[in-house]
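With one protein chain held back, the other chains of the complex are shown just where they sit.
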Amino acid sequence: MKNQKASSEKVRLYLPSFYIKMSVIIGLIAGLYYVAINQTNASLGRILATFPIFFRMLREDFFPPDFGYLSTALGQLIETFNIALISTTLAAVLAFPLLFFSSATLNRHPLSYGGIRFLLTIIRSIPNIIMVVLMVAVVGLGSVSGILALMIYSAAILIKLTSESVESIDERPIQAIQAMGGNMPQVIRYGVLPQITPIYLSHILYVLEINLKASVVLGFVGAGGIGQLIRRQMSLFRYDRLGLIIFCLFLMISLIDYISQTVRSRLV
Amino acid sequence: MNNQKKISLRSQRSTKQKATLILIVTSLVLLYAFSLWSQDFSIASSQSSPLTILYRLFVVPIVTPVYWRSFAENSWLMLETVAIAYAGGVAASLFALPLAVFAAKNSGGKLSYIGKVILNAIRSIPELLFGVFFVAAVGPGSFAGVLAISINSIGMIGKLYAESIESIDPAPVEAIKATGGNRIQAFWYGILPQILPQFLSVSLFRFEIDVRASTILGLVGAGGIGVPLILSQQQRHWEEVGVILIVVILFVVIIDKLSGKIRAKLV
Partner (left out) sequence: MIEFKNVSLIYPNRVEALKNIDLTIEKGEFVVIVGMSGAGKSTLMKCINRMVIPTGGEVIVDNQVISHLKESKLRKLRTQIGIIFQDYNLVKRMSVLRNVMVGRLGHTSTFNSLIGRFPQEDLQLAMKNLKRIGIDEKAYVRADQLSGGQQQRVSIARVLTQQPKIILADEPVASLDPPTSHQVMRDLKRVSKEDGLTTIVNLHFIDLAMEYADRVIGMREGEIVFDGPIAEVTEKTFEEIYGRPIREEEKRGE
């Protein structure tokens, strides 16, 4: 074996192109990071140095929360929950019929199928806040705008999630019902629904969790809920009240998440 | 006769099942009744018709040269938003690494559930609240935005990192150890090639979400495009709002497309 050493060229572990590719990737990531840090003034060191300040502020400014503010906060918290609940419910009702048009198993019409799919992708890619601002502009100030914006967005998510489940159902019962002379509504009611209802309910609960978190932002642009209080107290530097709001919000979100996840784990 | 017994499609419910069902139905009815009763559905609409507003939002800025400069200015601010998302995303990926190792079952051991609880708790807090905290701590500006993104993203990045650590195939690691490799060699040649593409893909995916999130963060003063968005919206300067909406949508769509392409190549 040793004799071969002289005759052959140096053997590389990797081809040169590998090193070039790696350096380009690493250089790109690092370079972009350098630019981003310069732009935002946020080096890792500065981020780490902030944490002592952050914890001192939590302890001194946000604590103790102003419990006298509870009654005001509670009203807006309820509104935030209402918006999430109502928009999720409307989305579930709206998404249900569309579900069957947007799954390849039941809708073999390529034009309507592709059209709905395309529209859904567009809606999901628009940031939430854009939809809210648009609704407030067009419909007006108030929770209705928030409900509408969240409804459209979450209907798109619901359809996307569930139509994937519709496409992966067991098609053999459908074949049986068709062979026995059942029509399309009967196929959906007895062949499809029993298979997807638990999944659909689970997705509705998941969307409720998302909407609850998303609805915090609505108040900032006048679409109802706790956001408007957060904004007002922020501009007044009333951190004790902010502390209370955030504490209550955290409790509510955790509670709903817990309930939803418990129910979901039993559904599927 | 047996045949005379009435048959129902559903089996007779036991008293306990009946009680549960009644409980669920009543609480749902009460919940919705309360929601609909307590909710104020009034709208304070502006004087102009929706069509006029849509026209001012999306047509006027494009056809009026006065607003073209504003497209350039807002694109610059949108770049700041992207920078916030990027800087925050990189920091979050670094912070998430140790947490993910701790939270994955095969590397974190018996205490891994503690790591999972921490990651879940972070994920359950909306990004806007982190924005509120950090604007309060370091003042308004994009630095607060980066802080909010970098903490908020740890939850999801950490969870997905932990999942890919858990799905590592142990066979190559065993093979390296069997041929006499040490632990560092096993990591470098056996584990890193398996997880690095997945980690990059996760971080990129989160970056897409973070671009949207940092748009929102501007609303609490944490820098980027959200700041002029909320100002113009308050002044009902719909043409300016329209410019910002168009810029945000364009950037988001382009970034999603690019990132999606890269992620498809990675995995």
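Note that the chains take the letters A and B in the order they are written out, and that residue 1 is the start of every chain.
What we mean here is this: a residue touches a chain if its C-beta (ideal position, glycine included) is under 8 Å from a C-beta of that chain, and two chains touch if they have at least 3 such contacts.
These numbers were taken from a predicted model, which means no experiment stands behind them.
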{"item": "Identified contact with the non-displayed chain, of A:Ile53, A:Val93, A:Ile122 or A:Ala176", "value": "A:Ala176"}
{"item": "Residue in contact with the excluded chain [from A:Ser43, A:Thr72 or A:Gln195]", "value": "A:Gln195"}
{"item": "Missing-partner contacts on chain B, residue numbers", "value": "3, 6-11"}
{"item": "Missing-chain contacts mapped onto chain A", "value": "170, 172-173, 175-183, 185-186, 189-191, 194-195, 198"}
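Everything below uses one rule, namely that only the chains that are shown with their structure count from here on.
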{"item": "Centre distance in Å when chain A and chain B are each reduced to the mean of their C-alpha atoms", "value": "6"}
{"item": "Residues of chain A that touch chain B when the two form their complex", "value": "29, 32-33, 35-37, 39-42, 44, 46-47, 50, 53-54, 57-58, 61-62, 78-79, 81-83, 85-86, 89, 125-130, 133-134, 136-145, 213-214, 216-217, 220-222, 224, 227, 230-231, 234, 239, 242, 246, 249-250, 253-254, 257"}
{"item": "Footprint of chain A on chain B - complex, ascending", "value": "31-32, 35-36, 38-46, 50, 53-54, 57, 79-80, 82-84, 86-88, 90-91, 94, 124-126, 128-129, 132-138, 141-143, 145-147, 150, 211-212, 215-216, 219-221, 223, 226, 229-230, 233, 238, 241, 245, 248-249, 252-253, 256"}
